[in-house]
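Note that this complex is displayed minus one protein chain, with the remaining chains in position.
Then we have chain A:
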Amino acid sequence: MLEIKPIFNALLRSKVGAVLLLIQIAITTAIVSNAAFIIKDRLDYLNQPTGYEEENIFKFNVMTFGTDVDLIQQVDLDEQMLRAMPGVVDAVQISAVPLSGGGSSTGFRLKPVPEKSKSVNASYFETDEHGLNTLGVNLIAGRNFTEDEVVLNRDYSKFPKVALATKALMDELYPGEDGLGKVIYMGDQPLTIVGIIGMMKGPWLKLENRKDKSVLLPTVSPGKLHQFLVRTEPERRAEVMKQIESAMHSNYAKRVIQDLTGLDVKKADYVAEDRLMMRMLVILISVLVLVTALGIFGLTLFNINKRTKQIGTRRALGARKSAIISYFVVENSLICIAGLVLGVCGAVLLGQQLMAHYSVPALSNWYVAITAVAVFVMSLLAVIGPARRAANIDPSIATRTI
């Protein structure tokens, strides 16, 4: 009924055009399914929850070159000033900024050095009792550390006794147990975990096994270069950020305020390459699909021009318009299906190659299937216009030029 045999025979007479189209469809399927998969992978990465109100938090660096102040006292004064500013929820001096790609990490252990022990790498933040509130992360068990527990340090001779840790870290150190109240070791120093934090991403989103593991240490040990984190009320961040430099300088002038940046911007900078890759892939596949569609469109138009007489003759002999349309649709579908079979194999192969050589996860078959269907629909859409034009060829054309 679909006249596949005569269509197939006709195709064999003009193989080259059909083969070219087939190749285009195959490569398009292979690229689009893999690219779409990478895009989805990046989107998940870019949109993962972090545990912070990124748009209400900002950071800045302070580089002190004056030598006539005590840094710990100065940090205390600065913090009081910042917390009193209208619009500010809380502010704190902190040793690292989450999501920024810069920070410290070390192995946390079940037993002190030098004993042999399980050790899990996690990032750590040195801050005071306002750290938890400034970060705005969620404490799911236990308590925050108190002001008395914060160690003021000028030379790392004193070490805190307690700490907060994320659930991900404690679950790995003490699988199946409640981490609250447990002791972990940083080097040879014991830390009692007094509070467990739920969701809190560390400085490195890219490091899959470290990003959820963090420790908050109650230590204030500012160097010449130290940084502050400030959380504001919603919508008031820009207004507060504008006043920071002059406010800090009016507190003490011999220093440089630098890198005054929102947490969302810090994160955007950190993930910029991934976002760029995603955008480039989106552009690539949209243009690719467009080019392939144009190819199908062009080739069908060409075939129709070439076969004007034959179409006219068929119409004159009683073929319906629908028969002409279905001829071209079936012809195109035959090529397309052959191309898709090749393309699906190509996609799987390309996926394997990407996985073997690069850190791309295994291609899900769903992406190949959906892409194949989409390419098929696209090819139908591309062929339907020219096919209708063919159907409108006047039967008299056939007789006129013979």
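Keep in mind that, in the parts below, contacts are C-beta pairs under 8 Å (C-beta built on N, C-alpha and C of every residue); 3 or more make two chains touch, one makes a residue touch a chain; residues count from 1.
One rule holds in what follows: contacts and distances are computed from a predicted model.
Going by its UniProt record, the hidden chain of the complex is named "ABC transporter ATP-binding protein" among "YNCE-like beta-propeller domain-containing protein", "ABC transporter ATP-binding protein", "Multicomponent Na+:H+ antiporter subunit D" or "Glycine betaine/proline transport system permease protein".
Per the touch definition above, the residue from A:Ile7, A:Ile31 or A:Leu135 contacting the chain not shown is A:Ile31.
Residue A:Thr292 is the one among A:Gln74, A:Thr166, A:Ser214 or A:Thr292 that touches the chain missing from this view.
Against the chain not displayed here, chain A makes contact via residues 16-17, 20-21, 23-24, 27-28, 30-31, 34-35, 38, 61, 63-67, 113-114, 155-157, 187-188, 224-225, 254-256, 258, 269, 272-277, 279-281, 283-284, 287-288, 291-292, 294-295, 298-299, 301-302, 305-306, 354, 357-360.
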